[in-house]
Every structure is written in C-alpha cells, then in structure tokens.
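Of the protein chains in this complex, one is absent; all others appear in place.
Moving on to chain A:
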Amino acid sequence: MAGVTAQSAPSAPSAPTAPSAERTAWQVAAGVVDPELPMLTLRDLGVLREVQVSDDGAVVASITPTYSGCPAMATMRDDLVRTLRAAGFADVSVRVVLEPPWTTDQITAEGRAALADAGISAPGTAPRHEGPVALNLGPIRRAVRCPRCGSGDVRLVSEFGSTACKAQYSCRACWEPFDHVKEI
C-alpha cells in the first residue's frame, strides 16, 4: 500500500507542490460519476471522503461504501484510478473508509438537484439509529413528491426500482412512474 504519510522528513518544495496538486486531484476525483447513478458525481453522492497527495506525488483517494455489499465499489475504485491516471497522477491508490457510515443525508444539494433533473426523487432525511432500533410493522411511508409535476399524490409500486437502493413510485396526478432513492 502506498504510504499516505510517507514523506521525506525535511520537506523540500517539490513540483508540483502538494497543496495545489491535492486541489487538482480532488477536483479530478470529485468529477468521477457513480456507476449506477451517472447523473451524480462521487462527491455529490457523498462517498468520496478525502483525496491526499504526498510529497512524492502519490495520490490516495478515500471512499466509503453505500451498503456493506455494494457491488459498485470495485467499479468506483477503478474509475477513480483510471481518471486520476489520465489526469497525470501516476501513483494512485484507493482506500476504504468505514467510519462514519454513509447515509443518504450525505448526498449534496447539487446531487439532489441533479437527481431531480434526471427524474429521480431525492431521499428525505434518513432515520437515526442511535439506540435500539424500533420495530416497524406498518406500511412504509415516505414524504415523496413526483419529480415531474411536484404532486405529493404518489403511490409506492415496488420497494425496488432500477437498482436495489431505489424504490419505484407512480404519480397519481400525472401518471409518471419514477424512482425514489431510499433513505438509509
């Protein structure tokens, strides 16, 4: 593994200097899109946690999984490595961060707008599970509005949409079927 903090002790200014290289690397990494929600960048999705560049130019990007079994993690990692390499960073590694766990609350305002533009309903506030988790045997209720016409008169069609992290709804006002990113 490329050492994140491995640097020669008395740091002589190297070219490119780490702060500006770090800014560039962050911008490049932040532009990589999610494989399943390509209207969202990894930054907007909230899975890109940090990008560090050491004095020798090695880049370490940190990402966090959405779900424990998220099948897109390997693709995200490969996309990050490929994109950063194409931008001129030769030594790129991606590390996993598990703490704090990802929640849909980490989707940025820009990300929510991009979802709505793509006809996908953005998640509401995620439930907090600090203490014991209460049992819920009732129907699943979410405050969802149709991304097309804005009506709140919508109907849950399926707990699973085009991907397992989305539920499928249908609007009773305009009849548009749409995906809703589930709060987690």
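In the analysis below, a residue touches a chain if its C-beta (ideal position, glycine included) is under 8 Å from a C-beta of that chain, and two chains touch if they have at least 3 such contacts; residues count from 1.
Criterion: contacts and distances are computed from a predicted model.
Undergrad: Pick, from "Cytochrome bc1 complex cytochrome c subunit", "Carbon-monoxide dehydrogenase large subunit", "Putative Glutamate transport system permease protein gluC" or "Phenylacetate-CoA oxygenase subunit PaaC", the protein name that UniProt gives for the chain of this complex that is not shown.
TA: According to UniProt, the chain not displayed is called "Phenylacetate-CoA oxygenase subunit PaaC".
Undergrad: Touch as defined at the start, partner being the missing chain; which of A:R23, A:R82, A:R155 or A:R172 qualifies?
TA: Answer from the full complex: A:R82 touches the omitted chain.
Undergrad: Among A:V60, A:I120 or A:V181, which one is in touch with the chain left out?
TA: The one listed residue touching the chain not shown is A:V60.
Undergrad: Which chain A residues touch the hidden chain?
TA: Chain A touches the chain not shown through residues 1, 60, 62, 65, 67-71, 73-75, 77-78, 81-82, 85, 93-103, 127, 129, 131-133, 135-137, 158-160, 164, 184.
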